[in-house]
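What you see is the complex with one protein chain gone and the rest in place.
Let's turn to chain A:
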Amino acid sequence: MNEPEIGIAVVWVFLFGYAILGSIDLGAGYWSMIYGGERENRPAQTANRYLSPTWELTNTFLVLLVVATIGLFPHAAALLGSVLLLPVGLVLLLLTIRSAMMVFAYSSSAQRFIRVLRIVSGVTGVLIPGLLLSVLPVTLGGFISMENGYPQLEFARLFTRPTEYAHLGFGLSSELFLSSIFLADYAREGGDEPTSRVFRRQAMTFGPIAFAFGAMAVITMEPEAQWIVNRIQERWPYFLLSLIVFIVSYLLLSWPRPGGRNGYIRAAVIGVVLQYAIASLAYGTAHMPYIVYPLMTVYEGATNPSMFWWLLTGYAIMAAVLFPGFVLFWRLFLKDKRYVGTK
């Protein structure tokens, strides 16, 4: 592997990390809205208990993704930045409203207020992954035109094409699937079986929907994007494997067990993350070497080797230095029964 290929692998890791963490985070906001009626009930409390200490950290992963792309692929970032002004600008607006309203809701004690704030933050949050995923069709070709040698996004055309809506739907349903299955596990960890059951049922609904939208996103590709459809077909064993892992995880999730604690949820969570990893890796390799088809490859987009190695060294040191902090964090908020448990 040469430098640009290592670089794109690093970006993929951050992208995948944010896709999972962000889906759980934004989805949890949505569930907090759904179950946070007049009197907040247990599922909403569980979602909020997870969100309070983690949303900030999750947001930092998003920033890490942006910063890594700019650092490792400055030329590609310049192209993406020019083209994506409007969609990413909208994401930023929604994200800001979402985070601010969520924090305001935590600081408020008037039920009426909290309700409104939760609805605003839930709705804005649920839209973000869909919008973010709609960036994907743009990178596949057919939506960028050149005006006086400068790239412009055909925004209006993008939003009239079925592929855009398949991607939107995939982002949305994945968010709800990933967050509900995670919260089912989180609630069980805290010993709250009824809540776990509620989220497990949601996960069982949204799992197949997400999978169907994923398949639809491939089927509805634009004619300009046929190149990637062909490459996806070449990689069918990976996608078959992904399907198998999905089915196994789904079975694990729904497996009846004695004592009412149905489903091997922890195993299902790991399986589902694995399945997304396999599918997105296969998709990613099919996307190679283009960052934006046909305008920019990873080789054209990458920074100079000396900067590249400094940045990579930086990530390694960062991971090593912060590791103890992450361990402490994990113990305090994801493991410690005094925090996770319902009292």
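Here is the rule we go by: contacts are C-beta pairs under 8 Å (C-beta built on N, C-alpha and C of every residue); 3 or more make two chains touch, one makes a residue touch a chain; residues count from 1.
Keep in mind that, in the parts below, contacts and distances are computed from a predicted model.
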| item | value |
| --- | --- |
| Choices "Phosphonate C-P lyase system protein PhnH", "Peptide ABC transporter ATP-binding protein", "Cytochrome D ubiquinol oxidase subunit I" or "NADH-quinone oxidoreductase subunit K" - which one is the UniProt name of the chain not shown | "Cytochrome D ubiquinol oxidase subunit I" |
| Touch criterion as defined above, residue of A:Pro223, A:Pro256 or A:Gly325 at the omitted chain | A:Gly325 |
| Contact residue for the chain not shown (choose from A:Met102, A:Leu158 or A:Ile232) | A:Met102 |
| Which of A:Leu84, A:Val135 or A:Leu295 contacts the chain that the document leaves out | A:Leu84 |
| Residue numbers in chain A that touch the chain omitted from display | 48-49, 52-54, 56-57, 59-60, 62-64, 66-68, 70-75, 77-86, 88-89, 92-93, 95-100, 102-104, 106-109, 150, 152-153, 155, 303-304, 306-307, 310-311, 314-315, 318, 321-322, 325-326, 328-329, 332-333, 336, 338-339 |
